[in-house]
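Chains shown are a subset, placed as in the full complex.
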Amino acid sequence: MTFWGIEVKPGKPFTFNAEDLSGKLILTQATLGTGSATKKSILQVNVGDKSPVYLCTLLPDKTESCSLNLEFDEDDDVKFSVVGPTSIHLSGFVQGDVEH
Amino acid sequence: MTFWGIEVKPGKPFTFNAEDLSGKLILTQATLGTGSATKKSILQVNVGDKSPVYLCTLLPDKTESCSLNLEFDEDDDVKFSVVGPTSIHLSGFVQGDVEH
Amino acid sequence: MTFWGIEVKPGKPFTFNAEDLSGKLILTQATLGTGSATKKSILQVNVGDKSPVYLCTLLPDKTESCSLNLEFDEDDDVKFSVVGPTSIHLSGFVQGDVEH
Amino acid sequence: MTFWGIEVKPGKPFTFNAEDLSGKLILTQATLGTGSATKKSILQVNVGDKSPVYLCTLLPDKTESCSLNLEFDEDDDVKFSVVGPTSIHLSGFVQGDVEH
């Protein structure tokens, strides 16, 4: 079990593959980054070539953190991106020794 | 374990069956789609011929995401639909190799 | 694993027993029903002859859904009831083949 | 697995020990009691002789319920108490047959 955390910035998607992580990613938290924007920021994910799916929406000064419970163990690439003005910090952990 | 995500639009229910997924659906998140409506949107489910049950309510600009922890492993059909003006993105994962 | 969902209406408690369900009830979500009341509605439970315990409070137009993580595997009767003007939809799943 | 629920009132801490429960307490929910106070109420815990730790804060008419995921399996005494004007209902379940 290893902690996993990144900051996804607007316009700079983060793409990874389960093999990069040598295990299954368990994503459990999203938190709004620093910034003065008042508009919402949405975390979305593209898995392989499927259309994007919204995972959560963070609202400045109202809802700036959100629990998640998502597992990524795909052969496909997984791309996290932000729709909105502010970065989103993602955290969770990688569960190792998982047969692919 | 495979990521599962869809967008359910008002007036366009999404129906599936565990056999379509070759596994158990674990639904863990609902997030409001894009739109300018200010009224709430409710996610509801019909399992087989039973009456609908509300699963969560999303309020524009207040509560736009909601954690869920629901498992669907039914022989019956499962129908997700939206009551309200805005689509709802659902996400979770499919736990494979489950005997029916 | 089978989906479980009901609507508990004010003044109409819902009583059940684990034996009715042939398994353990895992209650994971509560969502406010339809109505125009602005006052809060509280979900409470009585197990056997013990005094009632509040499980969650839903506030119209503020907090209309709530995650839960409660397991009911009792020999006693379990009674859900609503304190307030609006019904509450409960959902979760029944984990079968559990020795009593 | 047995349901566990209590109401902790201001000025009346609730102290227990895992041996009283013949199992591990899994605390999963806190809900504000009845009252007209507008100030927040904080649930805190003392384990043995350690200093108190805040577990959650409930805000009347804003956030009146809170999910928790805490396990108590201590040899020490565990004391729940409320800082604030309104009682807090706690619920969860006791997982029996756990070797101490």
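Order as written gives the chain letters A, B, C and D; numbering starts at 1 within each chain.
The criterion applied here is as follows: a residue touches a chain if its C-beta (ideal position, glycine included) is under 8 Å from a C-beta of that chain, and two chains touch if they have at least 3 such contacts.
As the structure is a computational prediction, the values presented were derived from the model and not from experiment.
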Homomeric complex, total chain copies (4 given): 5
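Note that in this section only the chains that are shown with their structure count from here on.
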Subunit B-subunit D separation of Cα centroids, rounded to whole Å: 32
Subunit B residues touching subunit A - in the complex, by the definition given at the top: 1-3, 5-7, 28-29, 31-33, 61-65, 67, 69, 89-93
Of subunit C, residues touching subunit D in the complex: 24, 40, 42, 45, 47, 50-51, 53-57, 59, 62-63, 66-74, 78
